[in-house]
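Only a single protein chain was left out; the remaining protein chains are all shown in position.
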């Protein structure tokens, strides 16, 4: 039996980066894998997974601002249907998953790295799926 | 023996996003893996793999337009050699692969997610490689 390794994050803003490192570590512990690769996946088309600095929370606001400058709101074809084209474009660029090496049961994140759920069209409930594959020998 | 899990997509435009979810599902079925991680990889430097909405096909045109605004055509060093620098830059930013969790033999794509081959310098024949690794216990 493969353990259930999913959790839900309820975002509270239109756009925000939510640190989910702790929840991913909880899923990893359940996996029973000591050495391998941990994939963190968000099954939503207006959200993404990113890895970046954890120490200064303002960096997450800078990342949102930078993406807002790259992908302006309004004027997209999809806005006629759902009015959230910019959210989809940002999600496609950042991507729905990240992979982190696992060694002796621990995520090999750098000292300044944490894992973030990127909400681009909230507030919503977002599912996160954690999959841990084993290092080969 | 590991089964052959590759397929070819013939793109028809200079730039387009081609939905390859069905072909990836076919490769996954051949892998015999029930629980794990499915990697979709394009071994080309002017193409990429993205995951995004499938319901409104116009979102794929919006994504191409957004990348065109971020990475303007012309004026790059590499254009003197091959005249496709913008295609390379877009491919580097979006990235050549995506990973999707697999559970009970099925891709855990969200309701609004499909897998797309991003052509940035077509029309061309593009190879796609599918690799499925097993969840550890």
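A and B are the chain letters, set down in written order, and residue numbers restart from 1 in every chain.
Operating definition for what follows: contacts are C-beta pairs under 8 Å (C-beta built on N, C-alpha and C of every residue); 3 or more make two chains touch, one makes a residue touch a chain.
Everything numeric in this text was worked out from a predicted model, so none of it was measured.
Along subunit B, the points of touch with the absent chain fall at residues 2, 31-33, 36-37, 39, 41-45, 70-71, 76-78, 81-82, 85, 88-89, 91-93, 95-97, 99, 127, 129, 131-134.
The chain not displayed touches subunit A at residues 35-37, 50-53, 56, 58-59, 61-63, 65-66, 70, 93-95, 98-103, 108-113, 133-137.
Heads up, the rule we're going with is that only the chains that are shown with their structure count from here on.
Distance between subunit A and subunit B, defined via averaged C-alpha coordinates, is recorded as 19 Å.
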